[in-house]
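Selected chains only, in their assembly positions.
Going in written order, the chains are labelled A, B and C, and every chain counts its residues from 1.
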Amino acid sequence: MLLNCPMPQLDFDMITLGHGSGGILTNKLLASGVFELLKNPLLDTHHDGAVFELSGRLAFSTDSYVISPIFFPGGNIGELAINGTVNDLAMCGAMPRYLSLSFIIEEGLTMTEFWEILVSIKAATQRAGVQIVTGDTKVVEKGKGDKIFINTSGVGQVHPQAQISLQHVKPGDKIILSNNIATHGVAIMSVREGLDFETDIVSDTVNLNEAVKHILDEFGAHIHLLRDPTRGGVATVLNEIARDSHLGINLWQRNIPVLDDVAGACELLGLDPLYVANEGVFIAIVAADVADDVVELLRQYSFCGRAAVVGEVVAQHPRQVVLTSSIGGKRVVNMLVGEQLPRIC
Amino acid sequence: MCLAIPGKIQSVDYQYGGAVRMAKILFGGITKEASLDMVPHANVGDYVLVHVGVAISVVDEEEAQRTFQYLEEIGEIDELVEASQIDRQDL
Amino acid sequence: MKYISEYRTPELVEKYLHELQKTVTRPWAIMEICGGQTHSLVKNGLLNLLPKEIQMIHGPGCPVCVTPLNLIDKAVYLAEEKGVILCSFGDMIRVPGSKRSLLEAKAAGADVRILYSPLEAVKIAQQNPDREVVFFAVGFETTAPANALSVLHARRLGLKNYSILASHVLVPPAIDAVMTDDDVRIQGVLAAGHVCTIMGIDEYYELSEKHEIPIVVTGFEPADLLQGILMTVRQLEEGKANLENQYSRVVKPEGNPEARKVIEQVFEVADREWRGIGTIPNSGWEVREELAAFDANRKFSVNIAKAPECADCIAGLVLKGIKKPYECSQFGKKCTPENPLGAPMVSSEGACAAYYHFAGVEVS
């Protein structure tokens, strides 16, 4: 989707504290085209919240996005913030409907940067079929923020066939990864000061709700659990599932899809792809007999082209994730400790 | 300790007014800069082992085969040894 | 990736394992010196593929683990009290000092930066002429050329604001010290391939002879390690104690003369404390007198009192292979990777962390 949204003419080129004070400048900033760009019948332009009708099983999720740099190979913080919350709702088995959008801007952000982020937000909402209905803008002093932080929260309607719950996970279930892992985290690292390298790797950020809706339409209650392995990576999410379900998980390294370039970067920096963050990937734990069909269905989507069954739920070694390495060895895969630091020496 | 990874030299350029040789090195699809100061004879196309931004060795293509051949070699050696032992026993 | 993936194929691994199984007839204790080797053994799940008879002992070859507490305290002091930009490899910043780690100092406001290369630190010094930049130059012989090079680059650029806090240790004296300990029961050694890439293998002939053990200079990929182990076991089974070079594609017998020249220009040999082991004579490198301006120790006259190590931590015994991590009273209890009491639990290459991560896998 190509958006043609030139930045409006403005008499300021940088966001300053005044733009967050709630007064004329805040109004001016919003009237500069922000409301116009994001407009929809529900968008609460000057009130304290949005009002809409919605009924039944609802999902509600929130995330704050603090990524640095805010523009990275393959995207920016704006679309990340939309896709992230859309995906969290999808992981609840819900169809995302309404989002809130809240900015914390460090003074000094240029309007050009802000506009570019807004346009990405707009495009991402269109792709995901969601509406931004309420928002907030705060500006903090230079040195008290990091260019821009975004919070999105979202409300969605749970798919009528969805029975997503940790309770439904049982031994024998298959673990599906929807696509290559570690792509997003490595794309970000490629532009970090002190670590940077040249690469064509771009973030995999994408909205997953359409694909999720499709598998729920087809397989309904056979989809037992959905999770997107963002921070902490696949290893951490699977550990959480193992811990909370009191079951064991086996992973087969040979089946885990990783792009060659991403694998190369991980070698160089001493990182394990299992711990690297993803944005456009989800884990589905599904009944064994539908696993291959789920994979086949997912592969229709370009962003799930390398979907694969990568493991299974077992009654053995409860609360532990055990990886069978490509050469057939076994090891425990623990949760990420702290931040993943490049291992060099 | 000492994580070092083999990569292929893509290009070489000179810094510090020609005093220092830096190279762009390809590691399975990604490129990173490294110093060639320790491998003065390395050139574009060579594989070098890079550790914390410094190439410390040129990978020897011939020697690289040895790990694949070792089992056969010792098989042969063992046979020889066995043979010689037999020989010795025979003595 | 060429020169990596070929050494990770299940087929090749399978053949080596088969040959090993055929070869081994009784228990052998082999120490892999290098933390990188430990890491590879763990990460690839090799430890539970090896014949039961072979017991791998994780050696002291993790610079993160053996950097003395006092030096970490110095780095923290420079970052906190002197307000320098303290640059470090990623692994070092989580190691607990006596009061706090560099990571905690950073959280409390110190300017600590994680870099891939010391050469990046020189760039930072160039870009921040009004700030002092200190690189925490830890490492074994492998890392010394890069750290030394950073000093030479800084001198070439006429930088007055760059220095290194050097913590360089040398492997052969450490092997010697470990093997000399009466409690040590190691029967074979995998020498660290990348260290030998720089230094060559000459020193190891002596060691092998003196301690009457087989030493095999070994690489890091699964097939490398298995070949190295096989070569060692073959010697052991045959009662030999020779030096062999498994990693000949990278390690030349004479090492890398260019690298040694650079090291020579910047460093000189000195006694050095190893965390958990104690002081080993002639086992480290210090910045030469004439480059004192680039030596953070001298430049800032850092003088931090030595703090006592955690009393419960038996890192020294672990690093020498005398005790297993799980024999430590704190292992997995108070001491875990997210809250390490001793250095071997911090680094994913440390012996305690290796056991922690490996623990609990049922051998299928």
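Some points to look at:
The rule is simple: contacts are C-beta pairs under 8 Å (C-beta built on N, C-alpha and C of every residue); 3 or more make two chains touch, one makes a residue touch a chain.
Nothing here was measured: the structure is a model prediction, and the numbers come from that model.
Chain composition of the whole complex (per this structure file, using the shown labels): A x2, B x2, C x2.
Quick note on the criterion: only the chains that are shown with their structure count from here on.
Averaging C-alpha coordinates per chain places the centre of chain B 21 Å away from that of chain C. Taking each chain's centre as the average of its CA atoms, chain A and chain C sit 37 Å apart.
Separation between the centroids of chain A and chain B, computed from CA atoms only, is 40 Å. Within chain A, the positions touching two or more other chains are listed as 260, 263-264, 267, 343-345.
In chain C, the residues that touch at least two other chains are 1, 4, 63-64, 89, 116, 120, 139-140, 142-143, 349. Chain A meets chain C in the complex at residues 193-195, 260, 263-264, 267, 269, 272, 316-317, 320, 322-332, 334, 337-338, 341-345. The touching residues of chain B, when paired with chain A in their complex, are 1-3, 5, 7, 24, 27-32, 50-52. Across the complex, chain C is touched by residues 1-6, 8, 16, 19-20, 27-28, 32, 35, 37-40, 47, 49, 51-54, 56-57, 59-61, 63-64, 66-68, 70-71, 74 of chain B.
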